[in-house]
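The structure appears right after this line, and notes come after that.
A single protein chain has been omitted; all remaining protein chains appear in their positions.
Labels run A and B following the written order; every chain starts at residue 1.
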Amino acid sequence: METFLQQLVNGLTLGSIYALVALGYTMVYGILELINFAHGEVVMVGALVALSVIGALSHLGLPGPVVVLLGLTVAAPTCMALGFVIERVAYRPLRRAPKLAPLITAIGLSISLQQIAALIWGRNYISFPAVLSIESYNIGGVIITSLQLTIMGLAALIMAGLLMLVQKTSLGRAMRATAQNPAVAQLMGVNTDQIISLTFVIGSALAAVAGVMVAAYYSVGNYTMGFMLGLKAFTAAVLGGIGNLKGAMLGGLLLGVVEALAAGYMGDLTGGVFGSNYKDVFAFMVLIAVLIFHPNGLLGSRAREKV
Amino acid sequence: MKRLLWGVAALILLALPLFTDAALGHGWVRILDFALLYVLLALGLNIVVGYAGLLDLGYVAFFAVGAYCYALLSSPQFNLHWPLWVLLPLGAMVAACFGVLLGTPTLRLRGDYLAIVTLGFGEIIRIFLNNLGAPVNITNGPQGISGIDSLSVGSYNLGQTHRWGLFEFVPVVNAYYLFLIGVLLAIVFSHRLERSRIGRAWAAIREDEIAAASMGINTRNLKLLAFAMGASMGGLSGGLFAGFQGFVSPESFTLMESVMILCMVVLGGMGNIAGVVLGAVLLSVLPEALRAAGPLQQEWLGRVVLDPSNLRLLMFGCALVLMMLLRPEGLLPARARKRELHGE
Partner (left out) sequence: MNSVIKPLLRAFDIHKSFGGLKALGGVSLNLEQASITGLIGPNGAGKTTFFNVLTGIYKPDVGHMEFRGKALPAGLPHVVATRGIARTFQNIRLFANMTVLENVMVGRHVRTSAGVLGAVFKTAATMREENAITARAHELLKYVGIEARTHHVAGTLSYGDQRRLEIARALATDPFLLALDEPAAGMNASERTQLGELILRIREDGRAVLLIEHDVKWIMKLCDCVTVLDYGLCIAQGPPHKVQNDPRVIEAYLGVVAT
């Protein structure tokens, strides 16, 4: 039972991060029906930028959380600008092209961003400076750290904020309208180009936060960290229902938990044949299974239906 | 006149490896060999992406299946040493089966979802190959399988040097001729398929799947057929690769390879055999040519300003973006594709 609860805690933490990244994928897909392959790299950039800043400030004796916050303060605008530029330069000109074109562009962007990051930060793993003093709490045999609590709490706050933005504000209404039917939204006076840019920007901001979280949680950052994370987050988005914000959140949390449980139990369940090194396969299999058997996801997709 | 041109081209193709070997050495002939393997792979993927219009981001899985099939049946791993004429077709068939296996549940998915699923499949294959070394050693895990028998046509061992009159045929040169035959067969195969009833049906599916189905085309079976045909060419290429290299490991079958092959097809000109061949040759030879840029910079400038191995992938990524923005139909487009992308 303890293992179960422990993995549950780990899973929810990881899942919170997946959820934040998944939101970026789901918002873009809902509006453009495009899988933004480059999104994972935006997370990576956020992580590495933050790591650089935190590294630079780590010797000044400032309190840990402040340093991390400063790192985030630099990372977020960087990612937001990056997301904005990506949309403008690479996706907007291809809005009317057949789907293969933006897909290839997205892949090209992903590769380019990875290599540029490698040029700037090198190919070695960068450690997260020891500025945070992390406390562990033992609750009934289950260990939960202050970092995990922070991640989960912060993610929950951000997600609640995003939901409020989308559901309660006029801006949110404009976003929903554009996702449903861009042509009609335009006729109603919505500047759909701006809304699309905004969608990318918001998603990128979330990506920056997720990037900092990942770097802090795993204590390292590297130019390759975006790929797998992005793929898993996309899986989460599809799992919950692509285009559906709550779906992305649920999908993220669920995938994190399932992955943690699988890593914990797979060895025992399969008599040692499949160990936790198959963890990544797991995410892919979930993705394939969802797409084949229930492509609308758990909470139903909100992508535009073309009959 | 045309006859003359074809004759000259044939002579060049036949003399090329010997000439290259003499002028530039074995290394460059090896590059040619790999270029031919990539051409074969690109032609296979062209059937899937170019003819049938199916987005496959995990094509390398079929290459891997073919390679490991060859490796497992003609190496010390299980101490089997099957002959070439069994191994190559077998590899192609096993790959085709995998293609059908993958395609059956997934081919009804819409474009970008299919891309992701095939990507996942490619990664799953790689991870399994990487981990099936324990508890039962099937693939020998990350260390891969070495000591694979070299390619032999009957008793003529292509892995050995042979002397014919004035010429010395080293293994890399022998492989070139074998691969060239494979490529030529693949070109004829693709060309005839494209102009046939099947090729028309694929084009119809690509244009408008609902209309195609309403005209009596069994879209599911035809898509599966495209997948199987493409997969079998990938498997064939894999077998040749394993025999040539003598060694296979999961590292050779990454997502990056799938992306690379897709780009050869797309950048060269999807659906156009000449375009695909051009794309494959360019994308496999240019990066190697760039490697020479390092030492050249050393000579001219005294130091290496930009390390080409870092730049290779970056240039590749940028090339992808630029091509899609400027010339999405590729260098030598099929006329139908050009119309599609420029909305005539």
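Note that a contact is a pair of C-beta atoms (placed from the backbone, for glycine too) under 8 Å apart; a residue touches a chain by one contact, two chains touch by 3 or more.
The model shown is predicted, which means the values in this text are computed figures rather than measured ones.
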For the chain that was dropped from the view, give me its touching partners among the shown chains.
B
Filtering B:L129, B:A201 or B:V265 for touch with the omitted chain leaves B:A201
By the document's definition of touch, the residue of B:I217, B:L282, B:M315 or B:L331 touching the omitted chain is B:I217
Touching residues of chain B against the unshown chain: what are they?
188-189, 192-193, 195-201, 203-204, 207-208, 210-219, 225, 229, 336-337, 339-340, 344
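Here is the rule we go by: only the chains that are shown with their structure count from here on.
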Averaged over CA atoms, how far is the centre of chain A from the centre of chain B? Could you give it in whole Å?
33
Residue numbers on chain B that touch chain A, as the complex places them:
55, 105-106, 109, 111-113, 115-117, 119-121, 123-124, 127-128, 131, 135, 259, 262-263, 266, 310-311, 313-314, 316-321, 323-325, 328, 340-341
Which of the residues in chain A come into contact with chain B in the complex?
33-35, 90, 93-94, 97-105, 107-116, 118-119, 231, 234, 238, 272-274, 277-278, 280-281, 284-285, 287-288, 291-292, 295
